[in-house]
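What follows is chain A.
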Amino acid sequence: MTDDTFEPTIIGFTCNWCSYRASDLAGTARMKYAPNVRLIRLMCSGRLDPTFVLRALSGGADGVMITGCHPGECHYIEQNYKALRRFLLLRRVLTGLGIEPERVKLVWASAAEGAKFAAEATAFVEEIRKLGPLNWGKADSGQQTVDHEEPSTVHRPSSEVEVPA
Partner candidate 1 sequence: MSDQKQERVGVYVCHCGTNIAGTVDVVDVANWAAEKLKHQGVIIAREYKFMCSSLGQELIEKDIKELGLTRVVVAACSPHLHEKTFRTAAKNAGLNPYLVELASIREQVSWVHTDKVVATAKSKAVVSGAVSRVIENRALDEIKVPINPNTLIVGGGVAGIQSALEIANAGFHVYLVEREPSIGGHMAQFDKTFPTLDCSACILTPRMVEAGTHPNITLLTWSEVTNVAGYVGNFHVTIKKKARFVNEELCTGCGICQEKCPKKVIDDVYEAGLGYRKTVYTPFAQAVPNFPVMDKENCTYFIKGTCKACEKFCPTNAIDFAQQDQMLNIDVGNIILATGYDLFDARRVSNYGYGRLPNVFTSLEFERLSNAAGPTSGNIVLRDGKTMPKSVGIIHCVGSRDKNFNNYCSTICCMQGLKFAHLVHERTGATVYNFYIDMRTAYKAYDEFYQRVLEEGTLFVRGKVAEVTDAARNDREKGKLIIQCEDTLAGKQRRIPVDMVILSSGLQPRKDAKEVGKLFGISCSMDGWFTEKHPKLDPVATMTEGIYIVGCAQGPKDIPSSVAQGAAASARVLDKILQKEVSLEPIKASINKEACSGCRICNGLCPFNAIAFIADDMVSDINPALCQGCGTCVAACPAGAISGTGFSDAQIMAQIDGLLLKNLEIGNY
Partner candidate 2 sequence: MNKYLLYPGCSMDSSAKAYMESLNEILEPLNLHLEEIKDWNCCGATEYLGINLIPAYSLIARNLALAAKQMNPVNGTGGTRTVVAPCSACYLNLAKADYYMQERPTLGAKVNEALAAGGLEYKAGTLDVRHLIDVLVYDVGLDTIRSKVVRPLSGLKVVPYMGCMLPRPDYQHRWSDHEHPTELDDLLRALGADVIDYPLTTECCGGHMTQIGPETAFELIRRLVADADERGAQMMVTVCPMCQMNIDAYQNEANHFFGTNYHMPILFFTQLMGLAFGKEPGDLGIGVELVSARNALANIGVEVPVTQEPAAPRKKDEGLPMPRRWTKHEGRKEAVK
Partner candidate 3 sequence: MPQMTDERVRAGMNREEDPSLLHEVSMKTAGVSHLEMCIQCGTCGGSCPVAMDMEHTPRMLFAMLRAGMREEVLRSNTPWLCVSCYHCVVRCPQEVHIADVMYTLKGMAIKAKLYSDSTAPHFSQTFVDMVEAYGRSYEMGLASRHYLRHFPLRLPSMMPMGLGMITKGRMTITPKKIKHLDQLKSILHRAKQLELTS
């Protein structure tokens, strides 16, 4: 179900030391990437509580990108391995919930990999675009029309129904 007009909303989690700095570098180097990703800075990918991901998906995000330092390069020695374990578990949970596990992606990016960060973000947006909107917790009527005051590119799913995380 590919819809050309569908603009996915993606929440990205970054760690303070590598991947957020990669996104900073993408900025300073003026590398262009898809505007659909909105970032949250954590200290470490190990801080990522899986419920954050569920909260994002249930709150209207169509995908979640988790990023951190490369294995072996964690600022906190090895906490990104814990993120990796949680990520794998999370994908199983999502499958159990009937959600495509591909909606959550794990990307390693060092502080020097601005280009990688930008490319991965763009690629992920395309992957999610192919998967289509998530519509978690919404009535069967499907997509609500977007608030007209919003520019159409800000894809804001209906927020009438709050799903407890």
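The rule is short, and it goes like this: a contact is a pair of C-beta atoms (placed from the backbone, for glycine too) under 8 Å apart; a residue touches a chain by one contact, two chains touch by 3 or more; residues count from 1.
How these were chosen: all candidates are chains of the complex that A comes from, given by their letters.
Every value quoted in this text rests on a predicted model; they were computed, and no experiment measured them.
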### Summary
Touching partner of chain A in this complex, from 1, 2 or 3: number 1
## Note on the structure
Per the touch rule above, chain A residues touching candidate 1 in the complex are 9, 11, 17-18, 20-21, 23-24, 26-28, 30-33, 35, 38-44, 46-50, 52, 55-56, 59-61, 72-73, 75-79, 82, 86, 110-113, 118, 147, 150-151, 153-154, 156-157, 159-160, 162, 165
